[in-house]
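Reading through the structure tokens given below for one structure.
One chain of protein is taken out of this complex; the other chains stay put.
Letters A, B and C mark the chains as written, and numbering starts fresh at 1 in each.
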Amino acid sequence: MTFARRVVAEGLGTALLLAAVVGSGIMGERLAGGNVAIALLANSIATGGVLMALILTFGPISGAHFNPAVTLADASQGGVPWNEVPAYVSAQVVGAFAGVAAAHLMFGEPVYSASLHERAGSAQAFSEFVATFGLLAVIWGCARLRSSAVPFAVSGYIVGAYWFTASTSFANPAVTLARAATNTFAGIRPADAPLFILAQLAGAFAATVIFRWLIPSLPTTASSVVVPHDGIEGEQK
Amino acid sequence: MTFARRVVAEGLGTALLLAAVVGSGIMGERLAGGNVAIALLANSIATGGVLMALILTFGPISGAHFNPAVTLADASQGGVPWNEVPAYVSAQVVGAFAGVAAAHLMFGEPVYSASLHERAGSAQAFSEFVATFGLLAVIWGCARLRSSAVPFAVSGYIVGAYWFTASTSFANPAVTLARAATNTFAGIRPADAPLFILAQLAGAFAATVIFRWLIPSLPTTASSVVVPHDGIEGEQK
Amino acid sequence: MTFARRVVAEGLGTALLLAAVVGSGIMGERLAGGNVAIALLANSIATGGVLMALILTFGPISGAHFNPAVTLADASQGGVPWNEVPAYVSAQVVGAFAGVAAAHLMFGEPVYSASLHERAGSAQAFSEFVATFGLLAVIWGCARLRSSAVPFAVSGYIVGAYWFTASTSFANPAVTLARAATNTFAGIRPADAPLFILAQLAGAFAATVIFRWLIPSLPTTASSVVVPHDGIEGEQK
Partner (left out) sequence: MTFARRVVAEGLGTALLLAAVVGSGIMGERLAGGNVAIALLANSIATGGVLMALILTFGPISGAHFNPAVTLADASQGGVPWNEVPAYVSAQVVGAFAGVAAAHLMFGEPVYSASLHERAGSAQAFSEFVATFGLLAVIWGCARLRSSAVPFAVSGYIVGAYWFTASTSFANPAVTLARAATNTFAGIRPADAPLFILAQLAGAFAATVIFRWLIPSLPTTASSVVVPHDGIEGEQK
């Protein structure tokens, strides 16, 4: 029962996140009169605001991973049990596709359409490595504090990462798959997705190794990623 | 006496919120030189800043609903007593119209004028459903935490929802009625208001049902929505 | 000694605030290529960021009023003793002019120059009334909470108030005087300053009267405006 709630929360949260990413990309591009910087400014600020709200909302229920790279990194440090990982990742992927569909319906687009937006090459792959490395660094560094600042740190980081990486920082395999199904501002060609995902997993792995050394107590705090949720789950059992 | 204070607080807070929404829309449109994305960026950032401040200001007095959909959802879970709902909703509607008038006076517009801004169709209605579903999800999820983060979560969500919904996220029946009375950037044709309100109530209902299951302890915390205010009201009696 | 520190803190904080308001206005206008909305977006976001930082920095020393309207309202409720008000207000005015001079020197402008920017008429005066009413409402409402959220609430409110008032929300007599001495983006004609100041004082008075009724315990908390600083001053004696 508690497990069902956590899985539903991961799916619902990821759906709302993707609706925000894709929807604000569509709105930004439609209104920006051809100035891509203004569209990306809207897209990044909207994503940051919603992501902060969603981590605050779903964090106490499921940890608010919304991201298979986070779930895998967390499991590798003794957080989420390995036998729960498939359900977490499935919920994230299903939720991500549902969110893309919701954005498309809100803006009168077809439910799904393969993206034609090329995002290829080593500079893009390195961008995704850096983006996901930084994201996991922020998560591990802040989880250590057990502070209530994680939603703000992750959100602030993502707003910036939209701009400082050449790929606009997908940093999330479930998000990458679902964004291959939207031929709008936020899309990525399906053929380019595998390299993105590989680079993301490599970045998450590198950050986890480094922070395991930087913060020796990391494994004992891993069960509280992204947001501490054990105590509250306890009540739900 | 305490009840009178709460009702006045709801009215005053909603008035300031509408002054911010409508006023920043007028200013944004006037200065943006025809680039609607820049106008909406100003409109959304201004709304987010003021909404955060108003929830912090009026939350401890009245709960800072400013929104009949929130008041109804809260009452349905045992929060605001049903016999107080009419006064709350009336104060929100009266306050909303007062705020629109204040914005018009500040910018030298007529006190009221029916909007000609068409916002019709199923994509717009679905947008309002999603917008209000997300708003209530954020409120229920964060109220559960009893955290001081609600003003930031709601504000961050609304900044994003301006962009990721095709309707720019009214998500509030009182706001919808009052925005029918302004023929400026933020307006909505009076004829389009009923469908918006219906979709908003449906979204609020759906979120409440889902979060009642996601968070079993929800009814016992409902009296603290949006911001815990019982203890403080107690002092005021 | 403690008193000297508080007065210096008020002057230094107001100077940095004015440097930020005037400097970011100059930079915004120079770079925005004639799009006033982009200039004001930069001006408002820069002001909000710096104001938050300055309240956090100087709040524990002097209360971080930076504003004669706030000091007078606080004194009227038993906060700052009346015999300290002249020194507070003088420090704010002197600091404001010093900040304008610093901004001018950074941007290679003459130290002072009378503004030619007309801001007259009843709509502008009503804007300043609303702007200052809202500012004091936020301060009184949040001081009641004794929360650490005041710097964020005031900053979020001001970012929004730049946009939703036709006057761009001066809301501060010391700021108004000093901005009459800059013929740049943020300026105001000296002849228009008195009406602004009158409207600001009226708005502050109205908010104080209403919140005294809304929050009966207001006078006992007034000594903690904008940020609680008694305990810390005690240590400094």
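Heads up, the rule we're going with is that a contact is a pair of C-beta atoms (placed from the backbone, for glycine too) under 8 Å apart; a residue touches a chain by one contact, two chains touch by 3 or more.
As the structure is a prediction and not an experimental result, all values here were calculated from the model.
The chain we do not see here touches A, C in the full complex. The residue touching the chain not shown here, chosen from C:V89, C:A103, C:A125 or C:I139, is C:A103.
On the side of chain A, the interface with the absent chain consists of residues 34-38, 40-41, 44-45, 48, 123, 126-127, 130, 134, 137-138, 140-142, 144-145, 147, 149, 152-167, 210, 213-217, using the contact rule stated above.
Listed here are the chain C residues that touch the chain not shown: 5, 8-9, 12, 16, 19-24, 27-28, 31-33, 35, 38-39, 41-43, 45-50, 52-54, 56-58, 60-61, 102-103, 105-108, 148, 151-152, 155, 232, 235-236.
Everything below uses one rule, namely that only the chains that are shown with their structure count from here on.
Setting chain B aside and leaving every other chain in place, the chains that still touch one another form these groups: A | C. Comparing the contact residues of chain A and chain B by number shows a mostly separate set, under half of all numbers used being common to the two copies. Put simply, the C-alpha centre of chain A and that of chain C have 39 angstrom between them. Taking the mean of the C-alpha atoms as each chain's centre, chain A and chain B sit 28 Å apart. For chain B, residues touching at least two other chains, in rising order: 35, 38, 41, 45, 48, 152, 155.
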